[in-house]
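One protein chain is absent from this view; the other protein chains keep their places.
This part shows chain A:
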Amino acid sequence: MNKRISFSRIRESRLFWVLTAWAVILGFNALFVPEFFRIGIQDGHLYGNLIDVLNNGAPLMLVAIGMTLVIATGGVDLSVGAVMAISAAMGAVLINPAPGDKLVSNEILTRNATNTPLVIIVIATLAAGTLCGLWNGLLVSRAKIQPLVATLILMVAGRGIAQLISNGQIITIYYTPYFWFGNGYILGLPVSIYIVTAVAILAWVGVRKTPIGLFIEAVGLNPKATHYSGISAKNIQLLAYTFSGFCSALAGLILSSYVHSADGNNNGLNYELDAILAVVMGGTMLSGGRFSLLASVLGAIVIWTFTLSMYALGVPANALLAGRAVLVLLVILLYSDRRLIKRRSKSTPTAVQSQDEKPGLPHP
């Protein structure tokens, strides 16, 4: 009974930290950039910085959902950015109305037409990313390569593959139906947000309404014990990495549709760190174990709120890298500090009395 209450407290505290961080950033905005909160209606849909947070942050939220499951199994997926680039390149190449070595004129290239039906483009893009995820999963679960290294390989080679697909060019997309994913609106809200919600619900049902979520946590906490209790740790890992690949592919699709182009070098650049940051902010330990999908999505929202507020303040995009690094540092210190406090209170004799008070957690 007591145990159950403390578990729910931990989960509460997870969302608590993310929400606090968000509140701090929003509070800062309320004081210094009040126009950040302005939401207007244009052409029948909402616009404003808060809507942009949702729309621009959608790829990161997707990647963070996939990354959460991978990190919960005790691994990490560094290849997400490269997989995004691969899927973006895949989509752009299939659209390209002038395939092969045909004589291409500017008029043909900039035509609002496609070479392949949109459905097939979407399926092929997602399949490419899912295959990448499957490859990572096979390397980690079957070949027993450390996750860091296994995904590093695709992180290096992936951008090369993306450039191979797009023949080293930045492909600009002129096919308007493709833009719907990143720029379209349903009932006044961006399409991307519906996609994120759908994937999040799918993932939540998958991990919380079936035993898969429990298995993932078990693999993250102790793979050996999981193996001996008859759960196939291998297949759970494979599933997590494949799902992460699928999420990255979807993110790449939305991103390339939003920026109207595919660039093997820059699509999804630095998404690895952002996604890890979002997951860590959501309270999932990098060593694996318990996770929260909602907290990770909130973490992604916090990152984009921070980014867009800095833009609103006029900080140049490139210099913002340093700002985000400071954010990572703060999160690292915050979490490790909590762990240190816990450990210290265990080791010092005075803490023996206060041990059941669970130091480091907020009291309700």
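Basically, contacts are C-beta pairs under 8 Å (C-beta built on N, C-alpha and C of every residue); 3 or more make two chains touch, one makes a residue touch a chain; residues count from 1.
As a convention for this text, contacts and distances are computed from a predicted model.
Note on the omitted subunit: UniProt lists it as "ABC transporter permease", one of the names in "NADH-quinone oxidoreductase subunit J", "ATP-binding cassette domain-containing protein", "ABC transporter permease" or "Cytochrome c-type biogenesis protein". The residue touching the chain not shown here, chosen from A:152, A:189, A:294 or A:312, is A:152. When the missing chain is restored to the complex, the residue among A:221, A:286 or A:312 that touches it is A:286.
Seen across the whole complex, the unshown chain contacts chain A at 76, 139, 143-146, 148-149, 152-161, 163-164, 168, 264, 270, 272-273, 276, 280, 286, 316, 318-326, 328-329, 332-333, 336-337, 339-340.
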